[in-house]
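Here the complex is missing one protein chain, while the rest keep their positions.
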């Protein structure tokens, strides 16, 4: 089975064994800094810190991190340009403070995306879900989410293989055939997902499932050093930004 | 855990609208012995194992454990499942959690064990299957053979007295088959009675102490040599005679093998054959 | 349709992020001959077949058809797919229509053929695979062996010159294996060159004219007896020597088999052995 690049990175990151709560606090701290602080120097510091942590101590492969940072770029570029365009009766032109607004908008979006990516490339979702449970999300919802996470990979694998089989038989060779094939593909994946759920149900009943899908998360204890460094680092970013702006 | 005797008598098992898949099947899983359930695709092997595990309620007949009939009540089933575990053929039908360790912890948690005990069961089960190193990996990064062994570990963590495995070697290459068989031997030494279904007659001959052939909606059980040497039975079951018995019989006729039990595989055959020409046994 | 020579030279194939699965693999599928691609699970058999079929673009090296390199353009791939078809291991990845006939018609319809031609192709393909009687059935009601053969029919309806099959016998019982092999022989007589991947060394010895072993990220190709009798190669490839070669070698040493090619299966061995004791060859 082939996975998703960001998820693969999370499972093999050097921070895999750190407490998910620690990583969540660090990234949320950075995310909040990115949206509250001005673009210079706040967003630049957040982006640089998140990237340095990911590529340095967390040892996320630079290629994966770089590619993932580029993913939201289309939206950010399109959104930013639209936001700073101005329409008046004469037509379309740049808003008066276009450059500055564009910089601050794109800056906080990029910095925020990088901070979320730091979390995503170091923490598998199956480590984050127990944290949701502690935050008060009902067990049933967390269990549904954990099944979604597992089945996403099973279904993606089916999707890719079925699509390859269709392509081999010329399935996507014209617009009409592309639609026909895509419809059959979606239906096949959906029926598969139902079959899978039914058979999982029987397999789990055999292992004593009665009320829910309770599992024992790994013990990943919090590190006071990590939390202290997080507080210091986020504090430093805030003070430097406030001082310089 | 200890070996216990699981049996089914006069089992009629059917799906709606069709005639029964099995109609009067009787078999015994002798405590501590290796039973291979042999049958062609679609003969009803899986149905039989599902019935023995309690997942499927027979229309008639009874499943017994040390002679005590299984009650298909909530409580009866719960007790049965603590003793008998079934591992399905497709590991993706069993792995519901992306994390290997979390998945294996599911069964022991359902037994109501304290966390420490669950953790040690998870380690024990993964080690018995020689997949302890996969504990921190996600199931979607594992190979098919690894997923199969993790799925078995999920059942083993329940410490079943009887472990039923549906085609545990299907789709595995020779070295993965060898690893799986070695793991099954460890389980047996750990006091689990192991039953596997297969359509690989050579494997059944090599591995099993007893063979149950699923044929014509019923089950014929006996020693491997008798079952796998019975051409009429095998033809009805759409199976083949293992090569070792075919070749062994001829070599015995040629005076090259001693009377008695025929060798069960190539290694046994080589060991039984004379080393040099002209030394008849 | 006619037999054509498919080849790959210096193929480096990898998915991003990891080192290549195959690194400098070279092999030739001789027109009209049966090639078995042997390898352990995860060795890269499927990757190799996917590359030969055009589904996967190699990082380096070329795939050629009768010496002409495959262009990975839209048009190049379209032409390639009319000549080379790959059937994946899991039939459920290939059956996505409501009925068997509809499913098999998917490819010919996409070729833009008129309805009559499509209909006759469907009938032809199903008949070649001996599953014509299943035409009107929904695919999900078929047995695993039937689904596997219908999936092959879906590719055969494209009338490929070269048919690549990924583990066509995996999970099949002996009689379904025999049916599938018989169908492959009919395809070959129908001018399709057939390649199959497998990890079943006994099957490869019995069936193949040529064997390509996928080992250490590359491919070693040669006659079945040489490849499957090479213990060092087989060990590196995590495969086993076929029993027929092991037993045959000893029997030849004992003077019971003539010099020359060893028998490839039990029937061949019985035929080659003397009938009565004391009649040395």
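A few comments on the model shown:
Order of writing sets the labels: A, B and C. Residues in every chain begin at 1.
Criterion: a contact is a pair of C-beta atoms (placed from the backbone, for glycine too) under 8 Å apart; a residue touches a chain by one contact, two chains touch by 3 or more.
The definition used in the following text is that contacts and distances are computed from a predicted model.
Per its UniProt entry, the chain excluded from the display bears the name "Cobalt transport protein CbiM", taken from "NADH-quinone oxidoreductase subunit H", "Cobalt transport protein CbiM", "Na+/H+ antiporter subunit C" or "Thiosulfate oxidation carrier complex protein SoxZ". Considering the whole complex, the residue from A:45, A:60, A:119 or A:168 that touches the absent chain is A:119.
Note that of A:4, A:135 or A:242, the residue touching the chain absent from this view is A:4.
Of the listed positions A:175, A:225 or A:243, the one in contact with the omitted chain in the full complex is A:175. Contact between subunit A and the unshown chain involves residues 4, 6-7, 28, 31, 34-36, 68-69, 71-72, 74-76, 78-79, 82-83, 85-88, 95-97, 105, 108-113, 115-117, 119-120, 125, 128, 137-138, 140-141, 143-152, 154-156, 159, 175, 178-180, 182-191, 193-194, 196-198, 200-201, 204, 209-213. On the side of subunit C, touch with the chain left out of the figure occurs at residues 98, 138, 140.
Basically, only the chains that are shown with their structure count from here on.
The geometric centre of subunit A is 41 Å away from that of subunit C, both derived from CA atoms.
Separation between the centroids of subunit A and subunit B, computed from CA atoms only, is 42 Å. Computed from the mean C-alpha positions, the centre of subunit B lies at a distance of 30 Å from the centre of subunit C. Among all residues of subunit C, none touch two or more other chains. Residue positions 8 of subunit A are each in touch with at least two other chains.
Touching subunit A in their complex are the following residues of subunit C: 15-17, 50, 53-55, 78, 81, 85-86, 88, 90, 92-94, 96-97, 106-107, 110-111, 154-155, 158. Residue ranges on subunit A touching subunit C, taken from their complex, read 2, 5, 8, 61, 63-64, 158, 161-162, 164-171, 173, 177, 184-185, 187-188, 192. Taken in their complex, subunit C has these residues touching subunit B: 40-42, 143-145, 167, 170-176, 199, 201, 238-240, 243-244, 246-247, 250-251, 253-256, 265-266, 269-270, 273-274, 276-278, 280.
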